[in-house]
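Apart from one protein chain that is not included, each protein chain of the complex appears where it belongs.
So, subunit A:
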Amino acid sequence: MRTTTALALLLAFLCHLSSGVSQEHTVDIFAWPVSAVKSQSLARISYNSTAATIKSYTPLSVADNDDVVRVGFYHPSGSWSGIATSASNLAPGRDKKLQLHLNSDGEVYHLGFKTLEYGTSSKTSNKKDDLSVEVMKIKPGPTPHLNKPVVLNPDGTVGDKEPEKTFLQKYWWAIAGFLVLQLVMNGAKQE
């Protein structure tokens, strides 16, 4: 009986683990200059809640008169989310980083884009050519820093304190010292 429940628990835990971590998603990232109507594919990225890998990457070529480029992805509903960034950031040869903002379900809800001169926390970044990618999972909101709770016994009294030490436990060293002193003194007298 016991072993079966333990087994079931273990199984459930494993299932949870697999669903929590290794559930892979892929997302197509598009980029298009503000003047353009049609989006071009920029990258195809597969990700889970902790890491992402770039499956494919096609650098974007931007006409000279465009200085702002949109980088985004499409939601299942058909609308798109994305950011605007300077076209110079997408120039070939510049190290760029794509950030996938993930919500609590591990799905991407927004993008971030920066060039690497603004630093990298590169714990989960994965690189292909001059594009790297990292996942940023939404953080749980801060909670109040509470003091230690007072634990009550079932009968409503404050949890029992440590039992008081006996006199001997407390002052054994003094008595021992006294005895040793006595012995030494006696020995000295007898000489």
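Here is the rule we use: contacts are C-beta pairs under 8 Å (C-beta built on N, C-alpha and C of every residue); 3 or more make two chains touch, one makes a residue touch a chain; residues count from 1.
Keep this in mind: contacts and distances are computed from a predicted model.
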Practice task
Using the UniProt record as the reference, specify the protein name of the hidden chain from among "Acyl-CoA thioesterase 19", "Large ribosomal subunit protein uL30m", "ER membrane protein complex subunit 1" or "Glutamate decarboxylase".
Solution key: "ER membrane protein complex subunit 1"
Practice task
Sort through A:Q40, A:T58, A:S86 or A:Q182 and give me the one touching the missing partner chain.
Solution key: A:S86
Practice task
Could I get the residues of subunit A that touch the absent chain, sorted low to high?
Solution key: 34-35, 68, 70, 72, 75-77, 79-86, 88-89, 97, 101, 103-105, 107, 109-110, 112-115, 117-119, 138-147
